[in-house]
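To start, the structure itself, in structure tokens.
With one protein chain held back, the other chains of the complex are shown just where they sit.
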Amino acid sequence: MISTPDPRPTGQTTAEPTRLAHLDAHTYRDWAAGEQSTVILPAGAFEQHGPHLPLGTDAILSSTIAEAVASRIGAKVAEPLSYGYKSQQKSGGGDHLAGTVSLDAAALIAQARCIMAGFLQQGVRHLVVLNGHYENYQFLYEAADLALGDLRSAGHDVGPVAPAILLLSYWDYVTEDTLETVYPDGFPGWDIEHGGVLETSLMLHLHPGLVAMDRAVSHPPAALPRFDRLPVVVSRTPETGCLSAPDGSDARKGSLLFEKVTAELAGDLATELGLPAREVPETS
Amino acid sequence: MISTPDPRPTGQTTAEPTRLAHLDAHTYRDWAAGEQSTVILPAGAFEQHGPHLPLGTDAILSSTIAEAVASRIGAKVAEPLSYGYKSQQKSGGGDHLAGTVSLDAAALIAQARCIMAGFLQQGVRHLVVLNGHYENYQFLYEAADLALGDLRSAGHDVGPVAPAILLLSYWDYVTEDTLETVYPDGFPGWDIEHGGVLETSLMLHLHPGLVAMDRAVSHPPAALPRFDRLPVVVSRTPETGCLSAPDGSDARKGSLLFEKVTAELAGDLATELGLPAREVPETS
Amino acid sequence: MISTPDPRPTGQTTAEPTRLAHLDAHTYRDWAAGEQSTVILPAGAFEQHGPHLPLGTDAILSSTIAEAVASRIGAKVAEPLSYGYKSQQKSGGGDHLAGTVSLDAAALIAQARCIMAGFLQQGVRHLVVLNGHYENYQFLYEAADLALGDLRSAGHDVGPVAPAILLLSYWDYVTEDTLETVYPDGFPGWDIEHGGVLETSLMLHLHPGLVAMDRAVSHPPAALPRFDRLPVVVSRTPETGCLSAPDGSDARKGSLLFEKVTAELAGDLATELGLPAREVPETS
Amino acid sequence: MISTPDPRPTGQTTAEPTRLAHLDAHTYRDWAAGEQSTVILPAGAFEQHGPHLPLGTDAILSSTIAEAVASRIGAKVAEPLSYGYKSQQKSGGGDHLAGTVSLDAAALIAQARCIMAGFLQQGVRHLVVLNGHYENYQFLYEAADLALGDLRSAGHDVGPVAPAILLLSYWDYVTEDTLETVYPDGFPGWDIEHGGVLETSLMLHLHPGLVAMDRAVSHPPAALPRFDRLPVVVSRTPETGCLSAPDGSDARKGSLLFEKVTAELAGDLATELGLPAREVPETS
Amino acid sequence: MISTPDPRPTGQTTAEPTRLAHLDAHTYRDWAAGEQSTVILPAGAFEQHGPHLPLGTDAILSSTIAEAVASRIGAKVAEPLSYGYKSQQKSGGGDHLAGTVSLDAAALIAQARCIMAGFLQQGVRHLVVLNGHYENYQFLYEAADLALGDLRSAGHDVGPVAPAILLLSYWDYVTEDTLETVYPDGFPGWDIEHGGVLETSLMLHLHPGLVAMDRAVSHPPAALPRFDRLPVVVSRTPETGCLSAPDGSDARKGSLLFEKVTAELAGDLATELGLPAREVPETS
Partner (left out) sequence: MISTPDPRPTGQTTAEPTRLAHLDAHTYRDWAAGEQSTVILPAGAFEQHGPHLPLGTDAILSSTIAEAVASRIGAKVAEPLSYGYKSQQKSGGGDHLAGTVSLDAAALIAQARCIMAGFLQQGVRHLVVLNGHYENYQFLYEAADLALGDLRSAGHDVGPVAPAILLLSYWDYVTEDTLETVYPDGFPGWDIEHGGVLETSLMLHLHPGLVAMDRAVSHPPAALPRFDRLPVVVSRTPETGCLSAPDGSDARKGSLLFEKVTAELAGDLATELGLPAREVPETS
């Protein structure tokens, strides 16, 4: 997670941080006992994103978006899942590429299940899993379903309102309008948006120091078959590792994407969970 | 991980970062192919550390120490294991306490196994697991052993020098001399060093903004039996959640501990792995 | 699987069946040893499909399509995976509905892994997994990846051409052109195509005796949020269990879908695997 | 499963099918809620049965017997477990033989556990597992025991009569009298009844088009040791893959076996579960 | 295991013990490296055997028989599997009875797999699993098959003669002749031989101090159905927990059974494994 700087002067208690790992246990305990305590768990990956984006892109983006959404709805952000499910050729270039270190299904499910059940058993009312790596989704779903089963079998007292887990990928909150602005020549499709304009623009807006546009390479989008083949035919992934080139990425597009996604997402969560939708704070 | 700030001006390639998640894939690929590429994987926990230390203390300390060691020996640091094995009453106060969200054995082993095998399969020469949460150790050991088995069964070509995994806890590099300085009245023992002088002093030195000394509570050390009992007898853990009070902690002691541990550890690794021991760079 | 009738007169050997379960072991052995032996494994589910379609719809459709494709490319069809991953509200109405009996991730992965590895270890050259239940896909992918690892760790002799596993869902072979014909008022989206026009039309063409159009109910399409919520809010699924109504389904549309999908798919497989694309035989 | 032909004219609701996969969800829901709803789950294998019987013999026989028994007692038949546990040399010739694709223990247990728990959680009163592959039995037993544990830990409301799982192999309903008729020269023992007179005669009666008696080979019964040896000594299995030859098989014996077994089994289940034993319907 | 007394005077090396746990590591190393090193692994259970036999009966008998067989063929005996698979009503009375503490399938398979692979990886040539608890058999088989797979994936160098695992239950070596002598009124069948004449007579011969014949109860044999039902109908197991009464048991029958079984078994193993069949030593 690209972190907010340490928020408190030395040795003094000040404003409560958004990032849960920065809270002390007693502050956490009191917060978690509240009626609307909501934890956002970002899920990413350690995965190649071509020569111009960092390996941590998926976890960085999901964490940064999670912090912005949390600020809007009074939620807090858990430490991200920094390693994700195996990169698939049709959505991430393939698990064989240098820079991609992945979890298998059992490992990802087990890890996410423990964390989800853990927060809910502690009295947290709502858990929102904010995914930033396509391949993770179904395994996070399984983890959520098993975690709820764990709560039931532990005889967990759930009070008048049952705890809920919400699961989403942030790009599902990019609207058609936004796509038209970001891709004036037409949106090439989510399937090849790996290391392309969306991720690059978001990173240029949020973490420009981690982007090396001078290393970016222009190339045609990957032409991948309708099936998955294993082992992969290596030559089907462009040499950069990106499925489409980041041509035309800029921080302005990233800003638009970021503001739209966080606003849409915060609004959706506030409505669904009965949380107050705060005025937009200054973005960190 | 308490991160170093983004190290590069917008959109320009500059100095290579220590943190792997900040590297791009092609830079990583070239680095990993080197004869002495060494990755340090910090392991921590999300665990209560009383009213004055943050929940992420174990991952923060292991990550920060890992970065310092990496700078000395030319290694790089992977994203930390931010969630750890269940907190045990005799070393962490117990898994029932608010603020502690843990992995079970299977989840921790599976996650660490995939990550270890993943880096080694990519050609990284050495993997050092730097543990900061006592309860993790044996499960990380199992993960390492299984990861090596995975390499063997995948028929991985290991070249003239077999890849190695090193596993250690950072406090094993605190010497008797250092202990005498930090604990002038005598060291109370590692078993109750949870939220006590060592962790608090290190945090005051490294991340003072995350420590709230005004919330720290003085109390006698926990008096725990020689056995573990499950379910725990809740009253055996002090109300703070710390097993010993942080009385007498200060940044100076933290600085001493940090410098000694990183120097000892870097020296040990350099010798064992045949790496160059660099001049100590300025600490970040 | 809706089976072809017994293809041979009593006690006499005649034409070789397409369905592997109907072959004898010695015929199978000789066939599998061929250079282009290809097995298609249909994957379905046991899942409610509203009041007008049978519970086995997904397995029935994937099996029937598999048989037709197999006839075109000289492949054979394995017994289907008749039970699938948990029905999700946004793609199948939800796992809580009467008539849905599902496998969890571990069970589905384990079963598919054993079957895939088994066929390849027997010398079958290519395995095509033809999916008919959306929720299965990622778990079948994991199974394929693990099965290939099993082959490697068993030291399986793979000959000059490595065995390959292909994975696809049949609806990925419905083209835009076909959609425009089938949905003259506009395609509502794959996400709510559960018990709707596509599945109903296919069943009316292929297995009309299993469709009860007099029980079909007209209702607006489901309006589902962008996130998954667990446990589900039951009222979000229409009372029928279908995510869109089958209004306008007919056998003619089913015939068009079937012919187009099988032709596209057979062509794709023939090209990818170097198989002869046969003249279309009479459909059974 | 060798299926009954589609039981309903196009698009019209008629008689309720025995096979659950052919029911629609609402009909299923009403049926399952009845006080005596009973599901029979056939368990088979994909296993070589020599040159004269099809690979699916075990699943075909257990499914066909299940349908006949279900007709007698008003039960319904679930989709069969088409893949079974590893063929053992002493009961099935061995798992190394071409045509045998098996599940390991974990996969079979996991699959059967999910299915059993699934039906019972839906309110089905009784589940009968009808086994047709010797090697499956103990793993199905474990699955049943674990499924009942799942129900308990889910806090399933079991009503006045607890749900029950019954587990049996169909050949346990072949009586001594019947054996004397079928084997006039003495019964050689269940252990070598693989591809022999019992299975062959049943298939000749029930599915003659799937039997190739002109390919059957006469040979002495296998002489197998009292121990299992792994890896197997390949030469101990006769070249046909059958443990005894099908000499003397005929449809008349098959008819006798089938009628006796279904009658005995139906009677047993009706008594145990308090179901009405119907008049024998015309066999399909 | 009912052990042989400590075989050596204080602090002096004497005759090499049969029980592996009593060997020192260097003696073991030299022995294991021999061309015919054979380990027998007894498998039992911790299971009620009525009011007159000890809970450890199955492990005691398999261990004692293993020691006798080992003496005859120059093998050594590993520590037994003292806990077995769940007692089933039709073979052991049921897992609900006081005194029965069982492993589930996964636990038994995992334990046995590690032990089997461990001995073979150490160079032991042959491993014989000698089972004394009916319910264990299939799970031990799976363990053996997986252990051999582990050897293969570890690239274990197996030398000119591949290592083998033999698996058997000791009662398979009771011949018809012996049964006629032990059961002059006819053998009631292995299925209800739990706590009956065979086990009781063997224990009276081998470990009379562990048998309380004054507590034995006479009752008719259990009348159990042809199916397994779960949960069990408790009343179907006789109140003693035995499936047949031990009436007529005596040490003489036990001696006959023991001598016949050990002789048959030793002969079979010697032939199969090419071991010398020694003169029968004095029984301990």
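We just call them A, B, C, D and E in the order they show up, numbering each chain from 1.
Here, a residue touches a chain if its C-beta (ideal position, glycine included) is under 8 Å from a C-beta of that chain, and two chains touch if they have at least 3 such contacts.
Treat the numbers as computed from the prediction; the structure is a model and nothing was measured.
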For the chain not depicted, the shown chains it touches: A, B, D, E
Chain not shown: contacting residue from B:16, B:172 or B:250: B:172
Interface with the undisplayed chain - residues on subunit E: 1-3, 5-13, 19-29, 32, 46, 48-56, 59-60, 78-80, 82-83, 97-104, 106-108, 110-111, 113-115, 118-119, 122-123, 204, 207-215, 241
Subunit A residues that touch the omitted chain in the full complex: 153-155
Absent chain, residues of subunit D that touch it: 149, 152-153, 155
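The working rule: only the chains that are shown with their structure count from here on.
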C-alpha-based rotation, subunit B on subunit C, 0 to 180 degrees, nearest 5: 120
Chain copies touching (subunit C, subunit D) - same or different residues, decided at half shared: same
Interchain centroid distance [CA atoms averaged], subunit A/subunit D, Å: 48
Separation of subunit B from subunit D, taking each centre as the mean of its C-alpha atoms, in whole Å: 55
Residues of subunit E engaged with two or more neighbouring chains: 153, 155
Touch-based graph of the chains, sorted into line, ring, star, complete or other: other
Every chain pair meeting the contact rule: A-B, A-C, A-D, B-C, B-E, C-D, C-E, D-E
